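Remarks on the structure that follows.
Note that one protein chain is taken out, while the other chains of the complex remain in position.
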Amino acid sequence: MTAIVELTDLTIRYGDIIAVAGLSLSLQPGGCLGIVGESGSGKSQTGLALMGLLPKAANVSGAIRFGGLSVSGAQRRERIAMVYQDPQSSLTPHMRIAAQLAEGMAHPAADKIEAALRRAGLPDPTRVAKAYPHALSGGMRQRAMLAMALARQPDLIIADEPTTALDATVQMELLQEFVKIKQAGTAIMLISHDIGVVAGLADDVMVMKSGAVVEAGPAETVLTAPQHDYTRELIAASVIKAQSTCRHNPAKTPRIAVQGLSKTYRLGGDLFAQRRSITALHPIDVTLHDGETLAIVGESGSGKSTLAKLILGLEQPSVGRVTWDGADIAQLSAAQLRAARTKVQPIFQDPFASFDPQRSLGASIQDAIDMHHSHSSVTALLADVGLPPDFAAKYPHEASGGQNQRAAIARALACAPDILICDETLSALDKTTQTQVLALLAKLKREKNLSMLFISHDLDVVRAIADRVVILKDGRLVEEGSVDDIYERSSDPYTCKLLAAQTVPDVAAMRAKISAFETSAPAP
Amino acid sequence: MLRMIFQRLIIAVPTLFVIITLAFAMIKVAPGGPFDGERALSKAVQDNLNRQYKLDRPLLEQYAHYVGGVARGDFGPSFQYRDQSVTGLIRQGLPASILVGGIALLCALGAGLGLGVWAAQRAGRLADRLVMAAAATGLALPSFVIAPLLALVFGVALRWVPVAGWGGPGNLILPVIALAVPYAASIARLTRAGVVEVSSAPFVRTARGKNISQTRLLWRHILPRALMPVVSYLGPAAAGILTGSVVIETIFQIPGIGRYFVQGALNRDFTLVMGVVIVYAALIIVFNLIVDIALQWLDPRTRGQST
Amino acid sequence: MTATNAMTSLPRAPMAVLSVIVLACLFGPFIMPYTAEQMDLLDTYAAPSLAHPLGTDALGRDVLARLLAAGRISLAVGLAATLASSFIGISYGALAGYRGGWTDQAMMRFVDVVYALPFLFFVIVLMVVIGRHMWLIFIAIAAVEWLTMARIVRGQTVSLKQMEFIQAARALGLPPWRILLRHIVPNLRSPVIVFATLSIPQAIMIESFLSFLGLGVQEPMTSWGSMIKSGVVDMEFAPWLLVSPAVILAVTLICLTVLGDAIRDALDKRASAGL
Partner (left out) sequence: SGPIERPERTDKTRLVRVNFDEIRALDPHKISVVSDSNVAADQFQGLTDLGPDAKPIPGQAKAWRVSDDGLRWTFELRGGLMWSDGTPITADDFVYSFRRIINPATASPYANLLMLIEGAPEILNGAAAPDTLGVFAEGPRTVVIQLTAPQPVFPEVVAIAALVPVPKHVIDMHGDAWSRPENIVSNGAFTMQSWQRQAQMVLKKNPRFIDADTVALETLIYLPISDEMTAVRRFRAGEVDIVPTFPDQMGPVLKEQLGTQVRVTVNQATYYYVFHTQKPPFDNPAVRRALSMAVDRQPLVDSILRSGYRKALAMVPPDTGFYGAPSQPDWATWTIEERRTEAAKLLARTGITPQTPLDIEIRINTSDTHQRIALAIAQMWQPLGINVSLFNTEAAVHFADLRKGNFKLARAGWVADYNAVDNFLFIFLSDNEGLNYARYNSPRYDALVTQGQAASDTTQRMDFMRQAEAQLLADSPIIPLFYYVSKKLVASDIDGWSDNLRDRHRSRWFRFK
C-alpha cells in the first residue's frame, strides 16, 4: 500500500531560525501517527507544511509526496483537513459556524452540519451552528474547528492539539470518534503533548525536540520502551506530582469574593431577530482566600471563562457583585480600579489572541513591567517560563502555541501580582514544561503568598496545585470542596465521570479506557 | 439594533437643530448680503429688498421665523431666485444630483473595489504599484481638470457623447466618470490596504485550508473585515456624492443642487444655503447611521453595544 | 523588522523623486535666473523654450520659477494640514470609539454637525473673526479634513476594542491613553496611512479654494492648486500652464502613495504571517 503522505527531509527555516530540521515521516491510510514533543519543537510547522499553508516568510525544503505523488499544496488541501492549534484566531470572526462548516463540505445541508457538530462532541449543535465564534467558549470553538475538519471527509486529518480546551469526558468521546474515523480509513496525524491521548490512538509515535525527530516507531515500543532520554523524560513527566504548597493552612481572609454573580448574553443581534439569550453563568457565590489556590473545573461551556472575566471586571455582570479585598469593583473609580489591577492578573485562555499582533512579545511583557514599576526584567521572566532571551523580539505569529502561552504567563508575572486568574494556563504545554511552570507557581505561592484562581480541565494539574475545587456545570456550581474531598470522596456523578475519564500514558490501558468509556447522552 | 436606530433618529432632531443654529449664525456673521453684487443697487432699492425678505428685522426674529418655517417644512423663499421657494428649488434639483451621484457612486464602488482587490493580491509587485500610481493620479487631477478634458476629447474631438447638457442617457456618461474617478481612487486605496492587512490573519489561513475558491475567500472571509474603513469612508462620501458637485454640475450642465452649496453661498442666498445644508445634514446623519449599522453587521462582536 | 530597517527597505525611486522635488522647491528659487514674480508683458504665453523651459504664463512670468515657488506652499499645506488633520482625526476617533457609550455618541454627533456646516461660511467667518493669516489655511483645511479620518478611526477602534489583546491590556491596568497610543493606534496604521495620503491632494486643492475666498496665498505668490485652476482655462492654447503643475502634483502624489503603501506594508508586523 502506498503511504498517504510521505515527507522526506523536510526543513523549515525562518532566517536563521530552524523550525524543522530534516524531518522525514510517512503515514498509511487509516493509520495514526502521534507526534509528541516539547513546545516549539516544530510539530505545528510540520502540519502546516503538509497543508502547504506555511507563511511566505518560511523557507521550505524537502519533498512532500501525497498519495505517492508530488502535488501542489492546493491539491493536497483537497484531501487533507487540519484542526488548527489556535481555534480562537483560526475561525473567521464575522461568519457563523454553520457557514464556515458548510464551505468546507461537498454538499452542505443544515442537518449534515449539525451532525458534524454533534460528532465533534457539541451538545447543542443548533445553537452553535448559528453562533459567531466569539459567542462560543474555548472548548466549543475547538470542537467547531474539529467538526469543520470532520465534515470535509478528508483522507488525512492533521489534528494539532485538538483537545487542549476540553475536559476529560469530552476528550474521551472525541477519542472514540477518532477511533471510528480511523477505522473508516482516514489517516490521522495527531499532534499532542498529552502522551495519554497519543497512547490511546496512535499506531506510530514520533517524538520531536528542537525541530528534529528524536525517536520514532510503533506506539507500544516508543511509549513502553523509550530509547531516548528525552522520551523517557516526557513520559515520566506525564504523571504530575503534587507541588509542595502550603495547602493545609490558608489564611481565611477573602481576597476575591463573588456574590450572586450571573451573566446572561443576548443572542442574535440581527435587525429584527427576536431576542434570545443564554445564561452563561447562573447566580454564583465563590470566594478566593488569601494564599489559596482555588481550582475551577467543569465541562466546556460551563461558564468558567465567563466567571474569570467577570471577576476581572472585563465584562459587566448581569447581576451580582465582585469584591477585591472587600471593595466592590463596580464602585471603584476607573483610576482606583486600574491601580487595583496590579494585584490581580489574568492569563487568558487563548494566549495568541491576548497579544497585540503588532508588538513583540518582549515589548508586551515590558509594558507590564513598566506599568507596575516592578524590578523584573523581560529576560528573567522569559527564563522563568523556559524561553530563551531572544524570544523577546518575536511577534506572536512567530511563536508556537506553547511559546505564546508561556509568554502570557511571563507577562502576568511581570506585575508581581498577589492574585492570578489562570484560564487553562497550561493547556498548550507539554508535560515537562507544565511541571516547570507549576513549580514556578508553587514557588511564588510559597514565597509571595500568591493566591490563584485556577481554571483547568486537567484534573492532574488541579490536584497538583489546588487547595480547593469548585465544579461548574451549565453555569451552575455543582460541587465545592477541598481537593482531597473531591478527588477521594466525591459523590457527584459528573465529578466521578470526570475523574474516570483521565488519560494515562499507557497504550493498552488507554485503549481499553477509550473503548470502555460510556458516551454520555447529549445534554438536553 | 432597532433600539439603536430609534435612538439615533431621536438624537438626529437636536443634531439638526444645532446644525441649523450654527449655520445660521455663521451666515449672519459673514460680511456681504444677497444684494451685494457687481451691479450696485441704489439705497432705496436695497432697502425695499431687505424689507421684503425681512432682512431688516432683528436677528433673533429672523432666526425664530426661519426655524419656525423649517419646523413646518417650509425652507422659505430663495433670495437669489425671485418668487421661488427653496423647497421647490431643492425638489427640482435633488433628483438629478441623486441620479448622477448614485450612478457615480456605484461605478466608483465597482472600480475601486475591483482595482483595490486586484492590487492587494499583487501587493508590493509592479502591478500593485502601477494601479496605486494610477489611483494617485486620479486623486491629483481635480474634477475641474478631468471634466473639461473628458468633454474636449469625447465631446468636441471625437463627438461620441454630448459635451454637456441634460436629458438623454448619453448626457450621464461624462459627468458620472468625472465624478466617480476620485472616489474610485480613494476606495481602491483603502480597499487595497484593508485586503493586504486582513490577508495575513490566521483565519484566512484556515479558510484557505478548506480549499475554497478565491472569490469566496475574498468575499466571505477577507472583504467583510477589510472593507470596514471603506464603509466608514463611504458614509460621508455618499452624502457628498449624492448632493452633487458644483464643478461637475456647472461643467456638464446638470440641473442638480450641488451648485447651490457654492453659488448659493457666494450669492449670499441665505435660505437656499440653509436649505441645502439641511438636506446634506440629513443625508450625513442617515448615511452615518447606515454605516454604523453596517459596521456592526460586519463585526458581530461589536453588536449589542450602544450607539 | 524594526522601524529603521523598515525605512531602509522603502522603494528607492519614489524617495529619490520626492527628494528632488522637495529640494528643487526649497533651493531652486535661489538659483533660477527668474523670480516667480518677474513679469514680462511682451512675452506672455510663451511656449517652452531654452530661456523658459516650461514656458511663461499670462503675465510673462517663468512657469518653472513659479512652479518651484508654488511647491513650497503646496507641499507645506499638503503635508502640514494633513498631519494636523490626521492627528486630530486619529485622537478624536480613537477616543470616541474606545470610550463608547454616550461619549462616543456625543463626539460622533459633533462630527456630523461639523460635516454639515457650510465650509465657505466657516472660512469667511474665520477670516472675519481672526483676520487673514497664513496659518488659518492650515486650520481651515484641517477643520474639514479630520472628520472622515475620525470616522474611519472610530469605526476601526470599536472593532479593535473587542479584541482580546485590548482586554489583556486593560487587565494590566494600562490607562486608556496608553492603550490608545500603544495598542489601538498602531493597529490602525493601515487605513490611517492610506487616508492620510488621500487627504494630501484634497488639502492642496482646498488651499486654492481658500485663496479664491481671499484666505492665505495671494498673488503674486501662488500654489500648485491655483496654477492648475487657472491653467485649465488656458489649456487649449498654452497647455504647459496646466500640464506643468498637474504633472508635478501627480508625480508628487504618486511618490507619496507608493511610499505610503510601502511604509504601511513595512510597518505591518504580521505581514510575514501571510501566505
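A few notes on this one:
For reference, chains read A, B and C in written order, and residue numbers begin at 1 within each chain.
One rule holds in what follows: contacts are C-beta pairs under 8 Å (C-beta built on N, C-alpha and C of every residue); 3 or more make two chains touch, one makes a residue touch a chain.
Values in this document were obtained by computation on a predicted structure and should not be read as measured data.
Under the touch definition stated at the start, the shown chains contacted by the missing one in the entire complex are B, C. Checked against the hidden chain, the listed residues B:Gly76, B:Gly116 or B:Pro148 yield one contact partner: B:Pro148. Checked against the hidden chain, the listed residues C:Val17, C:Ala58 or C:Val243 yield one contact partner: C:Ala58. Only one of the listed residues, B:Thr15, B:Gln80, B:Thr243 or B:Asn288, touches the absent chain: B:Gln80.
Remark: the residues of subunit B touching the chain excluded from display are 30-46, 48-49, 51-52, 80-83, 89, 92-93, 96, 148, 151-152, 155-156, 159, 162-167, 249-256, 259, 263, 266-268. If you put the missing chain back, the residues of subunit C touching it would be 39, 41-42, 44-45, 58-60, 124, 132, 211-214, 218-220, 230, 232-234, 236-237.
Definition applied: only the chains that are shown with their structure count from here on.
The geometric centre of subunit A is 48 Å away from that of subunit C, both derived from CA atoms. Those residues of subunit A in touch with two or more other chains are numbered 53, 55, 134, 397.
For subunit B, residues that reach two or more other chains under the stated contact definition are 200-202, 204-205, 208, 299, 301.
Residues 11, 15, 18-19, 22-23, 26-27, 29-31, 123-124, 128-129, 132-133, 135-137, 139-142, 144-145, 148-149, 152, 185-186, 189-190, 192-194, 196-197, 199-202, 204-205, 208, 228-229, 231-233, 235-237, 239, 261-262, 265-266, 273, 277, 280-281, 284-285, 288, 291-292, 295, 299, 301-302, 305-307 of subunit B touch subunit C in their complex. Interface residues of subunit C, counted against subunit B in their complex, comprise 11, 100-102, 104-105, 108-109, 112-113, 115-118, 120-122, 124-125, 128-129, 147-148, 151-152, 154-156, 158-159, 161-162, 190-191, 193-195, 197-198, 201-202, 205, 225, 228-229, 232, 235-236, 242, 246, 249-250, 252-254, 256-258, 261, 264-265, 268, 270-275.
Of all the residues in subunit C, the ones that touch subunit A in their complex are 162-165, 167-176, 182-183, 186-187, 189, 267-270, 272-275.
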